[in-house]
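Below is a structure I'd like to ask you about.
Yeah, one chain of the complex is gone here, protein chain that is, but the others are all in their spots.
For chain A:
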Amino acid sequence: MSTAIATTTVPTPHTAVLLSARGLRVTFGHTEALRGVDLDINTGEVIAVMGPSGSGKSTLLHALAGVIVPDAGTVSYGSTPAETVEICALDETARARLRLTDFGFVFQFGQLLPDLSAIDNVSIPLLLGGMRRKDALRQARTWLGRLGLAEQANQRPTELSGGQAQRVAIARALVTGPRVLFADEPTGSLDSLAAENVMVLLTDVARETGTTVLIITHDARTASYADREIIVRDGRVTAGFALSASVAGS
């Protein structure tokens, strides 16, 4: 089976590469999850990562975010040579620090602490970063308002709809001002309208703040909010092709 990958090539205003993977290989037992991935992600881009189940999408996201260290290859993070770090070369503590300060994460479900209110959930990353509780709550409230949840600030996750809970999770992921947001099926458990509201808010906020976003999704409508999509098959991501050139050349 071919392991080609397609990416649409739409012109975007993004130029500086922020995340760059070269030759990424990840193996779990006898299974090769990633088989040599090369990928450049520009500052401020919103990218949809698509592909069949088990193709390596989540593994790719985890490797890019420094959650796992690949068996081979590099992940460079930074938009200038002076600030660029090799994520794979950092130890676990340094990678954890980087994830806390520079990256945000949103998952499909089960990510909010059920015993805490929405505002407490959102303030957690700030408290973990050493911010005073009063300041953390103020910032958390601002972000909840930005995501249309001002009135739900004191409600617990079980009192929120699925779409509201996902917006709380997005607020929590963005409250620290991350440069990259990694989202794994953020609309996977939502109905069409709730998914649309989440994606409109997520992409609006990301574009306002210049946050780079990687969204894993099976849903083409969710992917259509991105600037471009990449498709992972059998653990590989290859360079995209220009549609017109491809058609003209065939």
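Operating definition for what follows: a contact is a pair of C-beta atoms (placed from the backbone, for glycine too) under 8 Å apart; a residue touches a chain by one contact, two chains touch by 3 or more; residues count from 1.
By definition in this document, contacts and distances are computed from a predicted model.
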item	value
Protein name, per the UniProt record, of whichever chain is missing from view ("Rhamnose ABC transporter membrane protein", "Phosphoribosylformylglycinamidine synthase subunit PurQ", "PadR family transcriptional regulator" or "Spore germination protein")	"PadR family transcriptional regulator"
Residue of A:A16, A:A94 or A:A220 in touch with the missing chain, whole complex considered	A:A220
Absent-chain interface as seen on chain A, which is shown	1-2, 4-10, 52, 200, 220-221, 223-226, 229, 231, 241, 243, 246-247
